[in-house]
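For this view, one protein chain was removed and the others were kept in their places.
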Amino acid sequence: MKYEEQPITVITIDELLARTTRFFQDGYRLVQIGCTKVDGKFEINYSFDKDYRFENLRIELQEGGTLPSISAVYFGAFIYENEIHDLYGISVTGMNIDFKGTLYRTTVKYPFSTDTKKEEDSCPGR
Amino acid sequence: MSRQIIIPFGPQHPVLPEPIHLDLVLEDEIVVDVIPSIGYVHRGLEKLVERREYTEYVYVAERICGICSFVHGLAYCQGVEGMMKIEVPERALYLRTIWSEYSRLHSHLLTLGLFADVLGFENLFMNAWRLREHILDDMEATTGGRVIQGSCKVGGVRRDISSEKLDQMVSGLNELEKEMKELTEVFLRDSSIKSRLCGVGILPKKEAYEYGAVGPTLRGSGWSIDARKLGYAAFSKLNFEPVVETQGDCYARCAVRAKEMFVSIDLIRQAVQKIPDGSVEVKVTGAPDGEYFTRVEQPRGELVHYLKGNGTKNLVRSRVRTPTFTNIPPLVAMLKGCELADVPVIVHSIDPCIGCAER
Partner (left out) sequence: MGIFEMVGTVARSVFRKPATLMYPVKTAKITPLSRGHVVIDVSRCISCRICQKKCPSQAIWVEPKEKTWQINRLRCNVCNSCVETCPVKCLTMDTHYIPPVTVRPGAELFHITYVKPPKPENTAEKKD
């Protein structure tokens, strides 16, 4: 079984809008926007697809940074950006539908931005 | 000048199988704007990957959704194998294909049944689910579970199917095909169903692609895009064509699902003919390091798993992007301009699986 090629290009925040507009005009569709927390920094992945060809853009963001929204170019991006805001606490400016933190209502605010401790569970007799 | 009123739809509603909340802005019974809101079944499963080893996380990944559980397990196993560059034996690939197509059959029968229930046609709903029982019986006889299969693992599959059992399954499917034909004839030709589905909830071709629709929602608007053509598992060795309809309304989406069931039966027949002999698993040692995206075709569309490891037994990040999550913006576009009584029909035609959408 062959494993497909998945090129990842690292870019800066200023190039984001220009590159996404170029992808949009070339006919790529947005697949997902995902966020990972690595060593205190956030890595934001944008994935695009056309004719089964997969391309990725990556932005590295420090804590407290802001991200411009691409929902002016891709209408469907608002749902991913609201999720990133609700789970990680990254502020995104300029979304077309902004839920202001009410998409996921959790008791702990920004749950994914903290690391979990590894603890051993006590006797499962309860 | 007409007044606007806001009506909340959900999270508890008799037609919704899972909780989603829509705020409908109405002017005289025509929907003008929609604000969706999810988060009622958020369990934070992606965070659990830091506390479970990568071989045990399969059980968590399978339980993200109850209808499409095998495909989630398959996508996760494929992701870890892609990261660690493991070669899975051929027989295991064919068995995974057979189980995913069974998964697709039972999911489409479930959706069509619920769709008939939304329209009020309870007899059709019960008949669709009666046929689904035969498929679940076959799945339980080969994997041990009706809903959660538990047969995928990193490096292959956990159980084997003997060739007598495979031939038995194919002859069972041949009989089932006749009854499924009668069922889909009712869906596609009955005049009362057609009058409620035709022309309702139209998604034009250009918007379907740009807003990020996937699966039957996209194929019902004229695009021939199916993630099975990527050739994962054994799909590169089987012949099939994605089912496409062009009208873009609810009838087209329903027709895509009805016709895909017959394509699935054909794929299972081809796979049973071509399956080779051999072992079904390979030993896995070491820890994953690196990152990988997997894309598979769930019954509802294209599913993406992103996994990142750093050389320890626990992965760093697992991100799951489910098709229902990405079908919500097209839903917002479809609902504008429809009547209030058509809202349940349109919400069901994208096949909402909110448990998947909010892991």
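Going in written order, the chains are labelled A and B, and every chain counts its residues from 1.
One rule holds for everything that comes next: contacts are C-beta pairs under 8 Å (C-beta built on N, C-alpha and C of every residue); 3 or more make two chains touch, one makes a residue touch a chain.
Since we're looking at a predicted model, the values are computed, not measured.
Interface note: of B:P8, B:G66, B:G144 or B:P276, the residue touching the hidden chain in the full complex is B:G144.
Within the set B:H13, B:K47 or B:R159, the residue that contacts the chain not displayed is B:R159.
Where chain B meets the missing chain, the touching residues are 52, 56, 59-60, 63, 123-124, 127, 130, 133, 137, 140-145, 148, 150, 158-159, 182-183, 185-186, 189-191.
By definition in this document, only the chains that are shown with their structure count from here on.
Interface residues of chain B facing chain A in the complex, by the touch rule stated above, are 35, 37-39, 42, 44, 46-47, 50-51, 82, 85, 87-88, 93, 209-212, 229-233, 236, 292-293, 295, 302, 304, 306, 308, 316-317, 319, 321, 325-326, 328-330, 332-333, 358.
Chain A meets chain B in the complex at residues 1-4, 6, 24, 29-32, 34-38, 45, 47, 52, 54, 56, 74-76, 78-79, 97, 99, 102-106, 111-112, 115-116, 118.
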